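A single protein chain has been removed from this complex, and every other one stays in its place.
Naming follows writing order (A, B and C), and every chain is counted from residue 1.
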Amino acid sequence: MATAFEPPAVVGFIGLGNMGLPMAANLLMVGYTVRAWNRTAARGEPLARQGATLVSRPGDVAEPGGLVLSSLADDAALEEVFGKTEELLRRLGPGGIHLSLSTVSPATSRRLAEQHARYGVTYLAAPVVGRPDAAAAGKLWIFVSGPAAAYERVRPVLRVLRQGDFHLGEDPGAANVAKLGCNFLIASAMEALAEAFTMAEKNGLPRATMAEVVTGTIFDCPAYRNYGKLIAEERYQPALFKLSLGLKDIRLTLQTAESSRTPMPFASLVHDHFLAALAKGRGDWDWTALAAEVSEDAGLPAPRDQAS
Amino acid sequence: MATAFEPPAVVGFIGLGNMGLPMAANLLMVGYTVRAWNRTAARGEPLARQGATLVSRPGDVAEPGGLVLSSLADDAALEEVFGKTEELLRRLGPGGIHLSLSTVSPATSRRLAEQHARYGVTYLAAPVVGRPDAAAAGKLWIFVSGPAAAYERVRPVLRVLRQGDFHLGEDPGAANVAKLGCNFLIASAMEALAEAFTMAEKNGLPRATMAEVVTGTIFDCPAYRNYGKLIAEERYQPALFKLSLGLKDIRLTLQTAESSRTPMPFASLVHDHFLAALAKGRGDWDWTALAAEVSEDAGLPAPRDQAS
Amino acid sequence: MATAFEPPAVVGFIGLGNMGLPMAANLLMVGYTVRAWNRTAARGEPLARQGATLVSRPGDVAEPGGLVLSSLADDAALEEVFGKTEELLRRLGPGGIHLSLSTVSPATSRRLAEQHARYGVTYLAAPVVGRPDAAAAGKLWIFVSGPAAAYERVRPVLRVLRQGDFHLGEDPGAANVAKLGCNFLIASAMEALAEAFTMAEKNGLPRATMAEVVTGTIFDCPAYRNYGKLIAEERYQPALFKLSLGLKDIRLTLQTAESSRTPMPFASLVHDHFLAALAKGRGDWDWTALAAEVSEDAGLPAPRDQAS
Partner (left out) sequence: MATAFEPPAVVGFIGLGNMGLPMAANLLMVGYTVRAWNRTAARGEPLARQGATLVSRPGDVAEPGGLVLSSLADDAALEEVFGKTEELLRRLGPGGIHLSLSTVSPATSRRLAEQHARYGVTYLAAPVVGRPDAAAAGKLWIFVSGPAAAYERVRPVLRVLRQGDFHLGEDPGAANVAKLGCNFLIASAMEALAEAFTMAEKNGLPRATMAEVVTGTIFDCPAYRNYGKLIAEERYQPALFKLSLGLKDIRLTLQTAESSRTPMPFASLVHDHFLAALAKGRGDWDWTALAAEVSEDAGLPAPRDQAS
C-alpha cells in the first residue's frame, strides 16, 4: 500500500506567488525536499536560499509516483502548465498525486482529474481559504476532494499548511464548489456591510460605530471583523486580495451556477459592483473596494486613490 | 440629581408579547414592582401570578417621574399607545423616562421624542437584538439612543435584560438605525447562505456539508451557525421570527434608506424575496423561509407546509 | 337622468401646474365657464386673462351637482384639498363629480371614492399620460375608472383634453394601477436603453447609431423614439418631467405592488437608480438622467450640470 508523504520526501511545487511562496517555505522548514518552478524564476530566489531546488521546466519538479503541489492564478494558468505538454504528468506517472491548491472552477478540476487518470496520476482539488499571512503562519483552511486514499497520503503535507481541512468526497469538483461558495459568501457579506454602513452614515451614525455594534454582537467572526474594519475605514489600498481576482472568482461562481441552472441574484449583483469598480480603474485595489460603489451611489465622495 | 432606577422601584410595562413577557418576568424576579398592560389582557396572567399588577389602561402603568418600558409589534402600535390619548405621557410627566424596546423606524423615534419632551418625558430608543429565548435568559443585546443622563438612570434595568448594551448617542433615531442595519445584515446573510447552499446542492455537495465548512472556518459566529443550520435543513416552521415581521423590518430599512437617499440593492432584493414568500402564503413561517425562494428558482421542490 | 357636462357648463379646476394650466385653458377655449383655484394664486393669472374666475378657497370652485377637475402633484396634495375641510365636497354635493387627473396610488383613489360617496359625490380616477405639450395640444391619453354613468357624463370634457381615453371599470383604483404601470414601463424602457447604449458605446458603436437601429426596427414607437433620443444624446436638462417625480411614481408603484404582494424586481432596480441620481443632486433634472447612473457605473464621465 502507498505510504504517506512525510519529510524528508521530495515534493514538487508549481507557482511561487503570494500564496505559493510561503507554503513552499513552510514545507522546506519542516524538512521536505522541495523542487520548485515558477514562470518568473526570480521570484523563487528567496526559496532557493532556504534550500529549495529551482527548476526551469515544470516537468522537472516531478518525482515518479511522487507529489506535486500547484498554486496558480487561475484556470488558464493551471490548464497551461498541466494541459499543454503533459510532460509533468508523464514524469509524475502511476501513483503520483497532484494537490491543486488554486481557486478554479469545478469543471476544470473534473476535466483535469480525467486527464491525470490517463497517466495514473491522482488529482486532488485542494483550494485554500486564507490570505498570505495565514499561508505564512500555516493557518490556512483547506477543502479537499478526490479519492480518499490519496487524501490520506497527503495529510502530513496538509498539516504543515493549515489549521484545519475538510475532505468533501470523491467528486474532484466538490472542493472547488465549496471554495467558490465561501468567496461568494465573503463578497456578499462585504456588500451587505457596505450598505448597512452607508445607511448608518447617511443617518448620522458613524460607520465605525455601526461596525462595532455588528461585530460586537451577532456577527462576531473573522470575516465580519476583518472586512468590517476595512469597509468602515474605507481603506481599500494596498490590496490584500485584488478586486480583479475577486471578480474572477465571482465569475467562476456564476458560471458554475449557470451550468447547474441555479440563479444567484446576490452573486449577479456583487458581480456588477465589482465590474463597476474595475471600470473605474480599481482592479488593483483590495476587493473590499466593492463598498465604494455603494457609497458613491448614495452621493458620497469617491475614495481617493492611495496607491501613489 | 435624578437617581437610578433600582429595585424595588416601580416600572411600567407596555406590551406582553413573545419578547415583552419574558423581559417583564425578569424584572419581577430581581425585585422590581411591575405594573403591566397588554391589549389582550389574558396574555398577562402568567405575569400576574408572578406578582405583577395588570392594569386596564396604558396610562395606569405610569408613576410620575418614573420609568415605562414598551415592547410592541410595530410603529403603528407604538404610536397608538403613546400618541393617541397622551394620557400615559401626562401621568409619566417631568422626569419620566420611556424606554422603547420595539423595532421601529428612526423617524418614529424622533417624532415620539419631540412629543414626549412636551410632557417633560425623556424618550430612549432601545431596540433589542435576540429572540424570545435570549429575552428569557436576560441575554439580549440592547442598542440605546437618547440623552446620556437618562441612559445612566436606566442602566440597572438594562443589566437585568441584556448581555451587553451600546449607547449610540443623543439622536433618538440612532439606535433604530443600528437595529434595522442588524436585521438587514441577518436577512442578507440568510439570502447569501441560501444561494451558496443551493449552488452546492445542485453541484452534488450536500447543503449540510456546505454549512459545516462555512461555519467551521471564516463564518464561525452565532448568526451563521443558527441560520445556516435552519437553511441547510430547510426547516422553516415553527417560526422563531415570523417572515411577515422580517418583511416589515426590511420595509422600514428601505424607507429609512430612501428618506436618506441611500440605494440598498441587497435590501431591495431581499425585500422582493420576502414578498414572494408572503405571496405564496408563508407569512407565518420563520423568516429563514426566504431561502425557499432561492431553491424554487433553481427548480428544486417547494418546501412542505409543516404547520399542521 | 343626469345630463352630460357640455359647454357652457361651469367646471371647477383645482391645481394650475404644468399640466393643469393648459388643460384648463383648453376647456375655456371651447366655451366652458371655468372657476379655478391654485395654492399659489399668481400662477392662475394667465388663465384669468383668458376668462377664468380665480377663487381663493378650493371650495369656491364647486357648483352643486356640478363637475370639479383636479390636477395636483401627489397624494398628499390631493388628500389635503379634498380631505381636510371637506368644504369642497359639501358644496359639490349630490350628483357632483370629481374628475381626479393626478397620478396617485389606487389606495388613495379608493379611500377618496368612499369619502366622496358620503356627500353624494362621484369620484372618477382619471390619470393622464402625456407631457405638458400634449396637454396643451389636447392630445393626452386618459385612463378613467369609477361608475360608468359618471364616465358618460364627463365624456364631453374628456374629448377636449385627449386623443383617446379608456374606461377601465368601476374600481376607482383601476385607472391609477394602469397609469402607474405605464410610468413603470417607461422607466424600465429608459433603463434598458441606457444599458444597451452604454454597452454599444463601450464596444465602439456610437449611442446614436444604436438608437437609430433600435427605433428604426422593432421599437418604432413614441416612447422609444423620444426617450431614446434624449438618452443617446445624454441631454438631461431642462426637465420635461422631473426625476424626483419619477421616483415618486415608482415609489407608488412599489407600494401598490407590495400591498398586493407582487415582487417587481425591475421596479426595485429602477427605484435604486432614481434614488442614486437624487443622492447626487439630480432631482430637478429630467427623469431620463436615470441613464447617467448606467454610464457612470461603466466608468464613463458623469454628465455636466447644464442648468446654469
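Throughout what follows, a residue touches a chain if its C-beta (ideal position, glycine included) is under 8 Å from a C-beta of that chain, and two chains touch if they have at least 3 such contacts.
Just so we're clear, the structure is a prediction, and the values are computed from it rather than from any experiment.
Q: Looking at C:Ala174, C:Leu230, C:Leu275 or C:Ala289, which residue reaches the missing chain?
A: C:Ala174
Q: If I consider the whole complex, including the chain that's not displayed, which of C:Arg57, C:Lys84 or C:Lys202 touches that chain?
A: Reading the full complex, the residue touching the unseen chain is C:Lys202.
Q: Can you name the residues of subunit C that touch the chain not displayed here?
A: On the side of subunit C, residues 106, 129, 141, 143, 164, 166, 168-169, 171, 173-174, 177-178, 180-182, 184-186, 188-189, 191-193, 195-200, 202-205, 209-210, 212-214, 216-224, 253, 256-257, 260-267, 269, 294, 297-299 touch the unshown chain.
Q: If the hidden chain were put back, which residues of subunit A would touch it?
A: Counting over the whole complex, subunit A touches the hidden chain at residues 251, 257-258, 261-265, 268-269, 271-273, 275-276, 278-279.
Q: Please identify, in ascending order, the residues of subunit B that touch the omitted chain?
A: On the side of subunit B, residues 272, 276, 279-281, 293, 297-299 touch the unshown chain.
One rule holds in what follows: only the chains that are shown with their structure count from here on.
Q: Go ahead and note the Å separation of the Cα centroids belonging to subunit A and subunit B.
A: Between these chains, centre-to-centre, one finds 39 Å.
Q: Distance from the CA centroid of subunit A to that of subunit C, rounded to the nearest Å?
A: Distance between chain centres: 54 Å.
Q: Could you say which residues in subunit B touch two or more other chains, in rising order?
A: Touching at least two other chains: 257, 261-265, 269.
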